[in-house]
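Up next is chain A:
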Amino acid sequence: MIPAFDIILLVFLVVTSVIALRVRDLLAASMVFGIYSFLICLLWAEMTAVDVAFTEAAVGAGVSTVIMVATVYQTARRSKD
Partner candidate 1 sequence: MYQVLVFFLLLLTWVIFSGLFDPFHLSLGVLSCLLVTWMSSGMLFADRAASVWSRGRQAFLLIGYASWLLWQIVLANVHILKLALSPSGLEEVRPRVVRFRTGLRSEFGKFVLAQSITLTPGTVTIKIIGDEFVIHAISRLAADGLDGAMEARIAAIFEPELGDHLAVVAEGGHS
Partner candidate 2 sequence: MKGLALFAVAFTGALLLYATGDFPDWGSLDSPANGGELSTHYIKEVRKETEVPNIVTAVLADYRGFDTMFETVVVFVAGIAIIAVLRDFGNGSRGYPPALANNLPEEPDLIVTQTCNLVIPVLQIFALYVLAHGHHSPGGGFQGGVMLGASYILIALANGVEAAMKILSERKILLMAATGILIYSGTGLVCLLLGENFLDYHVLSRILPTDPIMARSHAMLFVETGVAFTVTAVMFSIYANLATRGTLKGGL
Partner candidate 3 sequence: METITSPIPLFACLASLLAVIPIVAFGKNPNLRESFTFSAGFAKLTLVLLMLPWVLDGKIVEFTFVDEIVKGVPLQFRVDGLGMLFTLVASTLWILTSLYAIGYMRGAHEGSQTRFFAFFAVSLSATLGVAFAANLLTMYLFYEMLSLATFPLVTHHQDREARTGGRTYLTYLLSTSIGFVLPAMIYCYWKSGGNMDFSTGGFLAEKVGPTESLVLLLLFVFGFAKSGVMPFHSWLPNAMVAPTPVSALLHAVAVVKVGVFCIIRVFTGVFGTDFLKTMDVAVVISWIAGFTVIVSSLIALTQDNLKRRLAFSTIGQLSYIVLGVSLLSTFGVTGSILHIAMHACGKITLFFCAGAIYVAAHKKYISELVGIGRVMPVTMSAFFIGSLSVIGLPVTGGLISKFYLVMGTMQAGHMGLLAVFLVSSILNAAYFLPIVYKAFLCRPEESQFEPGIKEAPLACVVPLCITSIMSVLLFFFPGILLDLASLITGVGN
Partner candidate 4 sequence: MGEQAPIVIVLAPLFGALLIAFVGIRFKALCLPVTLGALSLSLAATVETFRTVLARGEFVYLLGGWKRLQEGDGISIGIEYRVDTISGLVLLVIAAVSLLVAIYSRTRVVADTPDRVPYYYMLYLLLVAGLAGMTITNDAFNLYVLLEISSLTSYALIAVGSRRAVLSAFNYVIMGTIGASFYLLGIGYLYIKTGVLNMQDIHAVIIANDLAESPSIRVASVLILMGVWIKMAFFPLHAWLPNAYSYSPTTTGALMAPLVTKVMIYIMIRMMVTVFGLDYSFRATPGMPLHWSNLVVTLSSIAIVAGSVMALSRRDLKKMLTYIIIAEVGYMVGGAWLANEKGMTGAVYHIVSDAFMTLCLFLAVGVIIARTGQSRIEGMNGLFKKMPLTMAAFTIGALSMIGLPPTCGFFSKWYLVGAGIEAGQWHYVGALLFSSLMNAVIFFRIFEMAYFPKEVNEAEPACFDPDAHPLETLEKTPSSMAIPLWISAVTLIVLGVFNYTIVQWIASALQSLNFFPAAG
């Protein structure tokens, strides 16, 4: 059986991932991706994978998002899809 908290997080994950891919503003997409990473980090903390959660927090929600934003700043912000 899976705790309800898990299920909520998982549903949120799907929602954020879809949003991140549908938003046409790449900066917003990167930000939503950051949220996605953070959610998944929570999920892992909840699943007792603390080391993974820690890494994901530092890497996924931190560095990945920052370098993605940096790229968006150095290229174009608008996307056609």
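In this text, contacts are C-beta pairs under 8 Å (C-beta built on N, C-alpha and C of every residue); 3 or more make two chains touch, one makes a residue touch a chain; residues count from 1.
Criterion applied: all candidates are chains of the complex that A comes from, given by their letters.
Predicted model only: the values in this text are computed from it and were never measured.
Chemist: Only one of 1, 2, 3 or 4 touches chain A in this complex; which?
Modeler: Selected candidate, touching chain A: 2.
Chemist: Can you name the residues of chain A that touch candidate 2 in the complex?
Modeler: For chain A paired with candidate 2, touching residues are 1-2, 50-51, 53-55, 58-59, 62-63, 66-67, 69-77.
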